[in-house]
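All protein chains but one are shown in place.
The block that comes next holds subunit A.
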Amino acid sequence: MTTLLNVKDLRAYYGQVQALHGLSFSLNEGSLTTLLGANGAGKTTTLRAICNMVRSTGGIEFDGKPLNNKSTESIVRFGIAHVPQGRGTFTTMTVEENLQLGAITRKDSAGIVSDIERMYAHFPVLKQRHTQQAGTLSGGEQQMLAVARALMLRPRLMLLDEPSFGLAPLVVRDLFGILGKINREDKVSILVVEQNAQLALELADQAYVIETGRIVMSGNAKDIANNEEIRKSYLGY
């Protein structure tokens, strides 16, 4: 298995405040890896640092190429799609325009058209609402749209920041099912940050646990899920 993303000694800062303290982890091609941890542990910051949305030092390599000092918009062109916390929906635009924006860096217009149809097949509700303003969708539908928008890039790696946030449990199950399918069938590697550790561990193959800006635990997702001590002290269930 080849390493797709390799993060080494990552330190990130908000002004004077240091949020990540030398964090290292890696993600294999084709894997679905989850970053777990409590509020304020640095999960979101890690994703933001990968896309250079926060000041950071350390090494970030994607497919062997360094991402440091690349602008956020050029990192997208490596094939990294980031679904930010809060989903980042273009609320005043239509559902279809949101999907087109996901593919804005692509040049193959025929491929974009067929990919939009593919997204409607994945998420039928988006087809029903394709002319509607995205801001009028429900939370679950907006999360589907955000995932679909990210997939429109035909990414090699998808970064997902708390996809379950604010969604009803049934909707979350649905969404995670789709994520697993995308990972297996479309061969998209996924790095997902979650507070819902139980669900994320069911889905993922690899897991890392972050506490106050450091990795405190890593391993096979099943092993971590089965380790009662870790579950009690870090994951709270």
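Structure notes:
Convention: a contact is a pair of C-beta atoms (placed from the backbone, for glycine too) under 8 Å apart; a residue touches a chain by one contact, two chains touch by 3 or more; residues count from 1.
The working rule: contacts and distances are computed from a predicted model.
Think of the chain that is not pictured: of "NADH-quinone oxidoreductase subunit N", "Sulfite reductase subunit C", "ABC transporter permease" or "ATP-binding cassette domain-containing protein", UniProt labels it "ABC transporter permease". From the options A:153, A:172, A:204 or A:235, the residue with contact to the chain not on display is A:153.
Touch with the chain that is not drawn comes from one residue among A:46, A:89, A:164 or A:206, which is A:89.
Residues 51, 53, 71-74, 76-77, 81-82, 84, 88-93, 97, 100-102, 104-105, 149, 153 are the ones on subunit A that touch the missing chain.
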